[in-house]
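A protein chain is absent from this complex, but the other protein chains hold their places.
The block that comes next holds chain A.
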Amino acid sequence: MQGTGETLPQLHIGGLHVGYGRRRIIEALDLPALEGGTVTALIGPNAAGKTTLLRALAGLVPAKGSIRLDDVELTGLSVAGHARHVTYMPQALPQRVALTVFEATLSALMSSRGGALSTADAHARALDALARLGISDLAMRGLDELSGGQRQLASLAQSIVREPAVLLLDEPTSALDIHHQLRVMQLVAELARERSIIVVIVLHDIAQAARYAQRVVVLQNGAVAADGTPEAAITPETLARVYRVEARVERCSHGFLQVIVDRAV
């Protein structure tokens, strides 16, 4: 990965303050640089501020402090400026939309391409994205006639098709069966490596975070409760403190971290 000789992009987050109106959610958050080519899992209990942090990184909520991609300061950039570097996949899926999967994917490119991309190229890229997610056969189906999981895959397609430098995914696997969960996680890891993308992915499945992410950030009440390799960040003590559960962290016969929750306290 590092062998290419190219320097990998880095995202620096320093002194970040985010809130809604008067309500402060994240205060003075610092994170050691997130590096291109790696997947960072963001975990934490409900209302910890995971979505808020991702939306701030995407420029969707006003934030004070610094979000720097290499030497580009992202805070203060316009919506369009932000979107050139960062793409965010929202947690909520749109309802009652009379668009096909292909049209929705296409709109991710056509609505802001600034004349740089030809229509034929946009079509090809949209179909490539669907093919990578294994949903080519859904291309001409309406979003409204899909199952929840299929809809989530379609939503993911709208994000990866933009080929951003920073890919922010908010619980992209919450509606998927185990086959598709693994498929998506593998794809995300592949994309990160292939294109040196900085991926931040919110997950509730801790074992999956441990297995596919190189780094795990645990968020609690808008602050970082743990940060490091899966082994370092996911410990019984952290889980007890953050999730209020009694849990064991063990390795399965293949050597992957597993979390066994004994009881909520």
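We take it that a residue touches a chain if its C-beta (ideal position, glycine included) is under 8 Å from a C-beta of that chain, and two chains touch if they have at least 3 such contacts; residues count from 1.
Basically, contacts and distances are computed from a predicted model.
You can't see one chain of this complex, but its UniProt record names it "Hemin transport system permease protein HmuU", from the set "Hemin transport system permease protein HmuU", "NtaA/DmoA family FMN-dependent monooxygenase", "Deferrochelatase" or "Imelysin family protein". Which of A:Arg55, A:His180 or A:Arg211 touches the hidden chain is settled by the complete complex: it is A:Arg55.
Among A:Leu8, A:Leu99 or A:Val245, only A:Leu99 touches the chain left out of the display. Considering A:Leu8, A:Ala33 or A:Leu127, the position touching the chain not shown turns out to be A:Leu127 (whole complex). Residue A:Ala139 is the one among A:Leu8, A:Ala33, A:Ala139 or A:Leu187 that touches the chain not shown. Contact between chain A and the unshown chain involves residues 55, 58-60, 78-80, 82-84, 86-90, 92, 94, 96-100, 102-104, 107-108, 110-112, 123-124, 127-128, 130-131, 136, 139-140, 142, 155, 158-159, 162.
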